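Just one protein chain is left out here, and the rest sit where they should.
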Amino acid sequence: MNELDALYRELILDHSKHPQHFGLADEDAEPGHSGTSHQKNPVCGDEITLRARVDGETIADVTWEGRGCSISQASASMLADLVAEEGLSRAEAVTLIEGFREALRSRGKLELDEEVYGDAAALSGVSKFSARVKCAMLAWVALEDAIAKA
Amino acid sequence: MNELDALYRELILDHSKHPQHFGLADEDAEPGHSGTSHQKNPVCGDEITLRARVDGETIADVTWEGRGCSISQASASMLADLVAEEGLSRAEAVTLIEGFREALRSRGKLELDEEVYGDAAALSGVSKFSARVKCAMLAWVALEDAIAKA
Amino acid sequence: MTSATPQTAATAADPIDAVRLREDFPILAEQVNGHRLVYLDSAATSQRPLPVLDAERDFLEHTNAAVHRGAHTLAAEATDLFEDARATVAGFVGADAEQLVWTSGATMGLNLVAYSIGGASASSSLALRPGDEIVTTAIEHHANLIPWQELALRTGAVLRHIPAHDDGTLDLAAAAEIIGPRTRIVAFTHVSNVLGIINPVEEIIALAHQVGALTVMDACQSAPHLPLDLPALGVDLAVFSGHKMMGPYGVGGLYGRAEVLEAMPPFLTGGSMITTVTLDRAEYLPPPQRFEAGTQPIGPAIGLAAAVRYLDGIGLERIHAHETMLAERMRAGLVEIPGIRLLGDPSTGSVERVGLWSFDVEGVHAHDAGQFLDARGIAVRVGHHCAAPLHTRYGVTASVRASTALYNTPDDVDALLDAVRGIRPYFGV
Partner (left out) sequence: MTSATPQTAATAADPIDAVRLREDFPILAEQVNGHRLVYLDSAATSQRPLPVLDAERDFLEHTNAAVHRGAHTLAAEATDLFEDARATVAGFVGADAEQLVWTSGATMGLNLVAYSIGGASASSSLALRPGDEIVTTAIEHHANLIPWQELALRTGAVLRHIPAHDDGTLDLAAAAEIIGPRTRIVAFTHVSNVLGIINPVEEIIALAHQVGALTVMDACQSAPHLPLDLPALGVDLAVFSGHKMMGPYGVGGLYGRAEVLEAMPPFLTGGSMITTVTLDRAEYLPPPQRFEAGTQPIGPAIGLAAAVRYLDGIGLERIHAHETMLAERMRAGLVEIPGIRLLGDPSTGSVERVGLWSFDVEGVHAHDAGQFLDARGIAVRVGHHCAAPLHTRYGVTASVRASTALYNTPDDVDALLDAVRGIRPYFGV
């Protein structure tokens, strides 16, 4: 697999074409509180709005809207999927985001564990492309911010 | 004669130690109109105030005051002497100043004629020292300005 | 000193031998991702030829000293080289040495102008009053837009924009309406860094001068590509950046008509721009020194002089002809590829341009397209190229821009076209 294919895994292109949990959930609907974050990549104008609804200590769901490159869109879609599948607590989410950031900044040294990160593990290849790390991080930074506000 | 001695001719050191026509003449005294110019070298703070008294088309006398390096002081003294000895017209003075400027900017290519410039011809050596050209020009620029005002 | 004689005397009609010229640019021999580097990002920053690299290094190894402030030999020689560089760079745009102010780049030059005008005393002819109008265009780089937004905010002046047609040309009829008795400043780019179109700057200058407005031209994207004679053009002020014209980073030029520079108050203050200083006040030197506070980019200025000698040695007419040929080859190829939309009119010969095109790949984000090209060694720029409003105008947030310079060859363009054909299939659209 050449480097480009390692970046654009099938899974990534799939998610970017069929984004999951796209469309913001109603803020006032049950359950619990919700937090919304808007993030932007000033270089290319890509942006994302992400909403996390929190029920006590548990993140109930993550929905989002935005536009941007396939990496940023796939990453948001995968993140929303991960939250939906794992039923994460706030604390767990924070740890996951930290680990994700670390792997992506590792310049190819760290791999994301599929057991933990699900489809998002396919984003490991991004870490070799330092100019694209921001794209992959966009949704995760938004979740960090949204939880803090929720 | 080494280059330094060519710069600091005996004549130059003499004039700088015994400046001629030093002390500004009374502005309102006869004859004719007078023009005064203040010039400054911002690098070293050297300055000169020069007064030209003009009688019709003839420059009656030039007096000056100032402080600065031996080149700038000698140059002023020599210029005042030249005017006193030659009884120049405005037009002649302008031509002389132009010629002086040209020689000093020639980077050693032009020599000032002693017949024409008197003691000031000894300043020819300055043209090889581009950083010192401004020092030698200070009084001459002041005269140019003073005549224009007179 | 290495002198730049890249080719033996050639007439303006001779095509340039870009393959031979490439040897002057060490970086063009690089391999990227297993491919030879195809550098199509010169509008962002150009590469530097050996005479430029050598001139700067030669200076630093043999003559380096702070200028204008010392009697010692190195300082005097450095001052001579620095002032010769000023005369050389000024001459490159048809100007005299005293009309050229050194800056750190075009952004700095435009900020200098905007801040200086903003600091003009109420009695100055330059001072802006609430209700006065500053006119810019809808296609500007942020560097020629935001400083005017800020100046308008600070002074109460109103900022207006000359709109662009769909084909990317400026709407001159609208310009004639917008530029009126309230207009005090008209700021416009000579060549758009996104569209590559050469704007009808003579017409804009004429409109501005009819109403007595000051003209400010961004010459970043024209200086390396077209012969320029700024005094003949009649523009009041113009800026350019060294690094976009084969010169070093950290240096640029502000050209100004003598009366205009003379009327402008200082902007940055500090050493070497003053006559008298006491603890409480300072008096300032005449231009250009008035605007050159502190130690200037001496080595970069000397490098920039070598760069313009290099460009002049080849000849700007020939460079322009070469780059236009490349742009036409690029256009002709791109319009044949399904799903590629060029920004600006894609038909041939409609307007004069320099050698660049920006485009949108239907269904593929510019970042992804750029990544795909990079995997084949092709360096293009993706994003809004610091011209976000223009992209908004075309309904996209980002585009791919391929920009050429004298060292690009038809092979470079063909490599681009070949790769662009593969983008949409790769991403399955």
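Structural remarks
Chains: A, B and C, in written order; residue numbering restarts at 1 for each.
FYI, contacts are C-beta pairs under 8 Å (C-beta built on N, C-alpha and C of every residue); 3 or more make two chains touch, one makes a residue touch a chain.
These figures come from a predicted structure and were not determined experimentally.
The shown chains contacted by the absent chain are A, B, C, with contact judged over the whole complex.
Across C:Leu81, C:Val251 or C:Val364, the single residue that touches the chain missing here is C:Val251. The residue from C:Pro297, C:Gly315 or C:Gly355 that touches the chain not shown here is C:Pro297. If you put the hidden chain back, the residue from C:Ile27, C:Ala173 or C:Val429 that touches it is C:Ile27.
When the omitted chain is restored, the residue from C:Thr73, C:Ser125 or C:Ser347 that touches it is C:Thr73. Across the interface with the omitted chain, chain C contributes residues 26-27, 30, 32-33, 37, 39, 41, 44-45, 47-48, 53, 57, 60-66, 69-75, 104-108, 110-111, 115, 119, 138, 141-143, 145-147, 149-150, 154, 159, 161, 241, 243, 248-251, 268-272, 274, 276-282, 293-300, 367, 370-371, 373-374, 378-383, 385-386, 388-389, 392. Remark: the residues of chain B touching the chain excluded from display are 2-4, 7-8, 13, 17, 43-46, 67-71, 129, 132, 135. Touching the omitted chain from chain A are residues 40, 42-43, 129-132.
FYI, only the chains that are shown with their structure count from here on.
In terms of their C-alpha centroids, the spacing between chain A and chain C amounts to 39 Å.
Chain B and chain C have CA centres that are 45 Å apart. Chain centres here are Cα means. That of chain A falls 78 Å from that of chain B.
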